[in-house]
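Missing here: one protein chain of the complex. Every other protein chain is in place.
Chains here go by letter, A and B, matching the order in which they are written, and residues are numbered from 1 within each.
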Amino acid sequence: MEKLSDRNNREGIKGWLNPSRYGWERVSYWLQRLTGVGLLAYFVAHIFETSSLTQGPDAWAAMLELTQTPLGHLILLLVIGMSTFHSVNGIRLIFTQGGKGLGNPGRPDYPYDAVSLNYRQKSGIWIALILAGVAMLYGASVLFGGE
Amino acid sequence: MKIHYVTGLGALFVVAVHIMMRLIMPYELSLEYENVIANYHNIPYVILLESILVLIAIHGFNGLRVILLELRQSKAWEDGVTILTIAAMMGIVAYGTRTIIIANGLGFE
Partner (left out) sequence: MSEQIIEKIETLEKKRDREKKEKEHVKTSVVLKVFRANRSAGENPHFDSIEVPVQRWTTVLDALLHAKQYKDSSIGIRYSCRMASCGSCGMKINGIPRLACYTKVSELEGSTITVEPLANFPHLRDLVTDFTQFFAHHKEMKPYVRNDDSDMKQTDSLTEYVQSPEDLDRFLQFSYCIKCGLCYSACPTVATDTKFPGPQALSQAYRYFSDNRDTATKERMDIVDDKHGIWRCHFAGSCSSVCPKGVDPALGIQLLRGHLLGFSRNEKKIAEKQERLKRD
């Protein structure tokens, strides 16, 4: 049973919201959570959106009128970026959390740079961000390119 | 945690196929009612859609459950979060499956 005093001085959700203090891995943690929640919200909305099919072509057309707008396309673009980042970073995290790509324990020496926060990890995060950007650019060309 | 990894990788694969299938024709055309309904008449595609539904629902709601479990720690909260997320997951899968079944039975205009 938790005691009330245990909560005293806990950073709470504020501790999640300030990702810039501790480096790229913390930013990745924050983005992975944020994109996950965002994608879940989109998934629920998408299930609702497609359910209008069952009410016939008119209901489908009405739904398209609501979603196929510049704002709707911008949201879709954000979803493309979020899903790319979440997927690529997620694959990196599966390896990392299984102890792969982190380096081996050794004898730390001053200035004690942590081997787990290495450039393999950081470049994984950067690649996820770059790929998300590229996917968004491609998405924009499809959604706004008038194909 | 293994279920989170497996559903995540599975979802990535099926969503990739779903998007590729959408890109075989121009975007606007792929949204036309007849074309969308035609997808629901294609059984392999229906299986793909159902897999997306199940995999993302498990992955997404399990992720939400983890976030909520980390927020507060009491038996009532933890049990409540687990029950609610499982109920929401089942609800979404049921609602999505309903769309797939009805759309599969719909004819072309």
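Worth pointing out:
The rule is short, and it goes like this: a contact is a pair of C-beta atoms (placed from the backbone, for glycine too) under 8 Å apart; a residue touches a chain by one contact, two chains touch by 3 or more.
All of these numbers come straight from a predicted model, not from anything done at the bench.
Touch with the chain that is not drawn comes from one residue among A:T69, A:S116 or A:S141, which is A:S116.
Residue in contact with the omitted chain (choice from B:V46, B:L69, B:A88 or B:I102): B:L69. Touch with the chain that is not drawn comes from one residue among A:L64, A:I80 or A:L93, which is A:L93. Within subunit B, the residues in touch with the undisplayed chain are 1-2, 66, 69-73, 78.
Across the interface with the omitted chain, subunit A contributes residues 2, 5-16, 21-26, 28-30, 32-33, 93, 96-100, 102-109, 112-117, 121.
By our rule, only the chains that are shown with their structure count from here on.
Subunit A and subunit B have CA centres that are 18 Å apart.
On the side of subunit B, the complex with subunit A involves touching residues 1, 5, 8-9, 12, 15, 23, 26-28, 31, 33, 36-37, 40, 53, 56-57, 60-61, 63-64, 67, 71, 73-74, 92, 95-96, 98-99, 102-103, 106, 109. Per the touch definition, subunit A reaches subunit B in the complex via residues 2, 13, 33, 36-37, 39-40, 43-44, 47-48, 50-51, 53-54, 57, 60-61, 64, 68, 83, 87, 90-91, 94, 97, 142-143, 147.
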